[in-house]
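Part of the complex only, each chain left as placed.
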Amino acid sequence: SADLAPLNSDTEKDRIDWSQLEAKFGAFPKLPDGTRAGAVSKTLTNEYWRSLGEGYKSFGDRVAVPVVYQAAQSEGDQLGQLTIAEGLVTQGYNVLLVSPQTDSNLQPIMEQAKAANVPVVNVNDAVIPQAEHYVGNVQRDNGVRVARWFIKNRPDGGKVAIVEGQAGVYAAVQRTDGFKTTITEAGKFEVVASVPGNWDRQTSYDAATNILQQHPDLIGFYANNDGMALGIVEAVKAAGLQDKVAVFGTDGISDAYASIRAGELTGTVDSFPVLTGEVALESALRLVAGQKLPRVVATPQALITRDNADRYSGAGDAVRKALLEDAAAGN
Amino acid sequence: MTDVTEHTAARPRADFLHRFSVRDAGTLIGLVVILAVFGALVPGFFAERNLINILQQSSINACLALGMTLVIISGGIDLSVGPTAALSAVISASMLVAGVPFPLAIAAGFAIGLVCGLLNGVLVAYVGLQPFIVTLGTLSTYRALALIYTGGNPVLGLPAGFRAIFNGSLFGLPLAVIIVAVVALIAWVILKKTPFGEYLLAVGGNEEAAYIAGVPIARTKIAAYMISGLLAALAAQILIGRLGAAEPILGNLWELDAIAAAAIGGASLMGGKGSVVGTILGAVILGTMRNGLTLMNVQSFYQLLATGLIILAAMLIDRVTRGRG
Amino acid sequence: MSVIPRLQFEGISKMFPAVRALGDVSFSVGGGEIHGLLGENGAGKSTLLRILSGVYRPTAGRVLIDGRPVALNNPVAARAAGVAMIHQELQQVPHLSVAQNMFLGHPLTRGGIFVARREQERRAAEALAAIDPTIDPAAPLGSLKVAQRQIVEIARALLDRARIVAMDEPTSSLTPSEFERLAEVIAGLARDGVAVVYVSHKLDEVFGICHRATIMRDGVVVDSVNLARVSEKAVVSMMVGRELAQEQHRSHASSEVRLSVRGLASATKVHDVSFDLHRGEVLGIAGLVGSGRTELLRLLAGADRASSGTVEIDGRAIKLSNPRDAIAAGIGLVPEERKREGIVPLRSISSNMALASMGVFAPRGVIDHTRLKRVAAEKMKRVNLRPFLLDRPIRLFSGGNQQKAIIGRWLAAGTRILLFDEPTRGIDVGVKAEIYHLIEELAAEGHSVVVVSSELPEVIRLADRVLVMRDGTVAAELGRADLSEQAIAAHAIPQSEARAGTARHVGVTDRTSG
């Protein structure tokens, strides 16, 4: 509908938490025969997006819906991703799940899908303003959670630094802003550097080395994703500051968990891609079945540190249970 | 004279035309083979809708690749097309959003493209820097300007009227395809029929000879870069019309696709050689590959592999059909 | 001459960084005059003409046309002032057609927008017809042979209907019969009142067609003379600043067969060539352009592959699949197109010289630069490099000195069989004599030499024996006793086309302005 306001997934009022889907909309409905779902994501070079695909697949298997999962050749391949999405529309999938490279590069899909009467669910990260359905977490909240950790665990404040993702990418901008705003408002902290890491381990390593050289009294880093955070960890180790500098990443990839358990990475904000994939496909299929879901289905995230890593890294069902408990507790 | 001379002089007219079309025919055969393979493997590949999709998906790359072809013929290269497009897009878009009339906003976008091309051209032609390095530098510079101008945010909410201009269709073909077809025709006429086309070939083929013959070297080169910038701006308008938004990070890696299309189509990076028809075919080959592989649900790593291999295969076929080049 | 000359050089100087190419050059050329410009390599002839055609700007002095000073700031301005120029280096674009090349920079157009290709081709054909009507104006220039390309270059200058035509060695690749037609064309230009400046190292040509000549040495004018009143010998001594001894042929050939070629053929141009080359022998190869001489040399040098036939050296069959095989067997090629096939322009004389014998200079993998320097000095002294700057990039040397460096390359490599393709193309009388002398010395030392040349006097001067090639095969073998220009020509020209001999001198009748 043309009168739909541009979506801001972080603030949209018409939303529901993932944990309430079943309570509000009942058990999973029966689907028309031959229902197939098509999904396109950013890239498979990042574990996050592969895990999302696993979530699609596991839910698809559970309800016997075939899912095709494709991805662009690299992060930033905007037109390539559009080509893929157009191909999926052409092939007549009953529902599309898209994780766009940017806010606008899959825009044409919205119209084509509408014309073909195929619902489109925007899953995480970049947000298509015209999206009628969005499943994902609040990007800004990523940064906010890390900032809160510092405020709580480093009551004396101090110098912190941010290593950003690719310049101009939605998730990077939001995460950085959430962290910076929250920690600055707390008063005692100073953000001494906020520099580009371009989602790249090596670049982040070099940037962190330089920052540490200039600010040996730094107390912490926040990185927009885990790959960069792991690069920073190496730089901190190389500078011999691992006991003094806390390092946080984002995404909760398995390497991040391993590093947290090894006591190197301080923490990460896990946004549970597998679960997100499951919830996204469930929501999408509920739409196919004719249910009217709210515009945004919020998926969980949690700040993982050494203390709680085990709780969130078990088998799928265990994590789901833990997250449902969190949701009930209002986290 | 002797045999030899007679031989080289024999069938001369046919020879020239001949050489020309052999190369393009090679590219065409490549395209046909790829089409046939996908047609056999993918049901519905030849559906009209899908063919139109392929054309539409190739149109932006084709548009850039045409400009790239002219630059390559002149002996240069333009790595900055993506950022040029981005800068043009965000400036046009923010004017449109601010309510500036369409023609003015579009003209401003084109002007940006021309200015970006002008700067590249001046650095190459008057200052005498290496094209690869100049446009590597402006690649970063223009991108940074687009990011700074927008603060990194996309410009959203383009008026529907504007989008209709580049987003409509005519005779069942997307307007974008028609626009690019017209551009290709113009480029073909320029290259084949006008003095400027000859100058391009001469400057790229033998700069010193061209200079001595009185060809305006600097102006010819600059014009090539300006056309490339203009076509990048046109691609940007088409794209933001389609997307309804302009992003400062738009056009990432466009230069590689455009160069690949031109090279597959027979342009020589040594300059002095290139074909408009070949470039268009090259762009369609790349578009067809993407489309077909997607329809076959080939996983992205293998798509990447296929992209690499098709470029190598195209060049190998080229080599075999045509001799060293 | 009481009338204002068509062209006047007034005190022209040209400084390149640290090189004075021209110093205070003044002379004038009248309308209808054919004016020779003579001098050794590096005398400054091309530099002067490049100033005339707007490619260089003079450091001092001015050019006057019809008595008025003209600003020749670039080629376009020179053209507008009525100057047409044939450059020494072919200045052409291989991928464009002959006609497009001829009209490059000032194409004929329809409505100012589209190139009028047919019209260009028609006009180009007209201009070409005067010299070589077989050249097709629509053919891509790259498909033409060097001589044909040079003719295109000449025809281009005729298109302009210029008031001044400057020709910088227009005939370096042409055969005598082509020169004859060119001479007629030039005479025609003179009759129309055009001032022609004609540079050539072939003195007989200059004496044949020019009225007056200016002789230059080391960037300055030695004298301007009326050619009817001076002897060739006097002109030569003015050019080189000394008397050149007229040397006679001396043979050093032995009976020992060094190279034996049987039934050699290439896929394209060479068919069933057989001959022997002896130790100390200079074997000349004559023939028309395109008769396959260059191709034969390339086969022997391993640069192209033979399709059949055998090559033996000292009785041992050798395989020639690339130039390295040939070099290993002691064969080296001094190629025809020096700039394209001979030199690595950015590298020094020493590097260019050492290129073919790196193994010798780097016995343990690392170049022994002391040794290289010593050998370079020795070989370059032997070939008399001028200026004697071994570390200077070769591109800054004149063609003759580049040629010497290439010859030095083979001396350093210990080559026993030297193949010269047009060894003195574009090279002045002084250096030419040096190279002749060198070739004889090499033969005397026991080297075997093959000389391909289109200049019959050169072949006759050097060769102990001459093979005449026609259509890719050996049409005749002439011993020294039978050697004459007539004899060679008779065998070189295909029977159908055989015409009246090869008189090289064309009487230009109206030598009025002398």
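Here the chain labels run A, B and C in written order, and each chain numbers its own residues starting at 1.
We take it that a residue touches a chain if its C-beta (ideal position, glycine included) is under 8 Å from a C-beta of that chain, and two chains touch if they have at least 3 such contacts.
Bear in mind that the values here come from a model prediction, so they are computed numbers and not experimental data.
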> Hey, what stoichiometry does the whole file give for these chains?
Replying inline: A x1, B x2, C x1
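The definition used in the following text is that only the chains that are shown with their structure count from here on.
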> What whole-number Å value describes the gap between the mean CA coordinates of chain A and chain B?
Replying inline: 36
> What is the distance in Å between the mean C-alpha positions of chain A and chain C?
Replying inline: 73
>> What's the distance between the Cα centroids of chain B and chain C, rounded to whole Å?
In response: 43
>> List the residues on chain B that touch chain C in their complex, please.
In response: 1-6, 8-9, 12-13, 15-16, 19, 189, 193-195, 197-198, 201-202, 205-206, 208-216, 272-273
>> Residue numbers of chain A touching chain B in their complex, please.
In response: 6, 43-44, 68, 70-74, 76-80, 82-84, 86-88, 90-91, 102-105, 107-108, 129-130, 166-169, 173
> For the complex, which residues does chain C have touching chain B?
Replying inline: 53, 55, 74-76, 79, 85, 87, 90-97, 100-101, 104-107, 109, 113-115, 132, 134-136, 138-140, 143-145, 148, 269, 288-292, 470-472, 494, 497
